[in-house]
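Have a look at the structure below before the remarks.
One chain of protein is taken out of this complex; the other chains stay put.
Per-chain numbering from 1; labels A and B assigned in written order.
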Amino acid sequence: MESFIQQLVAGLATGSIYASLALALVMIYQATHQVNFAQGEMAMFSTFIAWTLIQFGLPYWVAFFATIAFSFVTAGVIEFVVIRPLHKAAELSVVVVFIGLLMIYHSAAGWLFGSSIKEFPSPFSKDAWYGGQLMSSHQVGSIFVALCMVAVLFTFFRFTTLGLTMRAAAQNPGSSRLLGVNVGRMLMLGWGLAGAIGAAAGMMVAPVVFLDPGMMMGVLIYAFAGALLGGIDNPVGAIVGGFLVGVLENLIGTYVVGTELKLSVALVLIVAVLIVRPAGLLGRRIVQRV
Amino acid sequence: MRTKSSSAPRSSRTEILLALSILVCAFMLTFFVKGYVLFQASMVLSYAIALVGLNLLTGYNGQISLGHGAFYAIGAYTTGILMDRVGASYWACVPASGLVCLVAGYAFGMPALKLQGLYLALATFALGVVTPQLLKYKYLESWTGGVGGIVLTKPSAPFGLSLSDDQWFYLFSLVVTAFMFVIARNLIRSGTGRAMRAIRDHGIAAESMGIDNSHYKSMTFGVSAAFTGVGGALSAISIQFVSPDSFTMFLSISLLVGMVVGGVGTLWGSIFGAAFIMFVPGLAEGISKDAAWGIYGLVLILFMFVMPGGVMGLIARAQTAFHKSRNKGTA
Partner (left out) sequence: MTHLLEVRGLTASYGSTEVLHGIDLDVEVGRVTALLGANGAGKTTTLRAICHYQVSTSGSVSFNGKRIEARTTEQIALLGVGHVPDGRGTFLGMTAEENLRLGSHHRGNGPDVVQDLERMYGYFPRLQERRNQQAGTLSGGEQQMLAIARALMARPTLLLLDEPSFGLAPLVVKDIFQIMRRIRDEQKVSILLVEQNAKVALELADTAYLLETGRVVKHGSSAEMRSDDAVRRAYLGE
């Protein structure tokens, strides 16, 4: 029983990472109906930035927030320079460009920071939490950081005017423009937020899986699964889906399929959701009008 | 994104003459270059067939696949297993791999029917990432050789012909490639090909005109996988080795790059694309370990903005400009 709870907690901890990345994916999807295939690599690159800052002697939390800010800005710039010009382009062109971004971020990380595996510190100790056997401080910390982010974002979107206009720009860009909302700027902000969230996710997962350019590729797949499971147009769904996938991955990996095949579970989940219930658990059912 | 070459048939006679001359040149190559270059040429051919496969699915039928490396792997492993574990002859393994991939592709294509554009891209992306893990699955180890993979030997020339192994296999690959290209060309020009393109361009309208979208889309998936599988099979024999880490996401993305560089929705573009993905990583290694990723990334983005039709698109534009200037002269 104890080991089951351990697996559950571990699942929630990794799930918090998936939930964060899934949230970033959903934010961009909601606003643009595009899937940011490069989200994982962007997060990985940000984590390398944080690592570099820490190597230079910056205290952890200073590096953390500096990286968040850096990721916010660069993601916004990418939206403006690379993605915005494509808003009328065919789907294949857009997908190709996203893959291109993925490739560039991946190689830039390896080139600038080296591809050897590096240790990344956690602000929370790796020891067991309060001496108990069930979970480590880092796991609890991960979950806590993810939930904090969610709370901050929820408050932002629900209760601030900027959050309102960002939601409006995502839902109905035409009407938004007629009300004087600068839709382009809202898109940049959305991307910036997604980049920031991804960076946080990367920094939470790096202490566990160690930092190297390939760190986020698998995580991205889990995040996809989480976003789809929850409903790709629903931020709450992304969170729920992410945590669920984390738990499922761990339980199925431990008790059913074996750890080597855990990632395949994500693939099966993705295909299953897309076939059985494409809107996910909480998403809106979209009917294609002929 | 469509290029003109995917809908307007070029002058048949010129095309056939061009193809034959290229074939003859390729044939002559056998006797003038070293074994290693022939190995590289064989790899280009195997990539070319794989790219034709991807082009059929994405270029001509509009279904985006970011995980075609999986089918390349299935083709390669089918050949590896048949040759090494079952003792089959290489010339039977290649079509057998094609057949296995045809079935696998069709099977994957059926659930894929429900997945529109972006979602299919997502699912195939996941497939591409997961492939090495699946190949390392320990319950399949007796067949796949696990992490260690399978070692193969290149066949020698039959009938005592005085050709080296490299030379013989290059010629064999050449024949297979020519054969596959002819099949692809005929498919594209047939009613089926038109149906495929109709589905790509106006899916709903196609359905209302009586085209059974589901049938054509799954069939295209199957055929596409078969082509890519044949490419994979050839590569397995060329390299004389299959292992899970040869079939990572980088491969799937390489295929995408090859298709984009050559020209999406073109047949001949596959050759240019194949050459690109064969030689660029080698050159890139000199710069840094992951430089190939970066070059591919830049190429993908640049091409979308500047050269969306790929090399074939460029050639088509040059041709149009040439014809225009000729007409101006005679007017």
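In the analysis below, contacts are C-beta pairs under 8 Å (C-beta built on N, C-alpha and C of every residue); 3 or more make two chains touch, one makes a residue touch a chain.
What you see is a predicted model, and the numbers here were worked out from it, not measured in a lab.
Put simply, the missing chain touches A once the whole complex is considered. In the complete complex, the residue from A:Met1, A:Val81 or A:Leu178 that touches the missing chain is A:Leu178.
Contact with the chain that does not appear here is found for just one residue of A:Ser122, A:Thr165, A:Asn250 or A:Ser264, A:Thr165. Contact between chain A and the unshown chain involves residues 160-161, 164-165, 167-168, 171-172, 174-183.
We take it that only the chains that are shown with their structure count from here on.
Computed from the mean C-alpha positions, the centre of chain A lies at a distance of 33 Å from the centre of chain B.
Residues of chain A that touch chain B in their complex: 33-35, 37, 82, 85-86, 89-93, 95-97, 99-111, 115, 213, 217-218, 220-221, 224-225, 228, 258, 260-261, 263-264, 266-267, 270-271, 274-275, 278, 290.
The touching residues of chain B, counted against chain A in their complex, run 1, 58, 62, 64, 66, 111, 114-115, 117-119, 121-123, 125-127, 129-130, 133-134, 136-138, 204, 249, 253, 256, 260, 264, 288-301, 303-305, 308.
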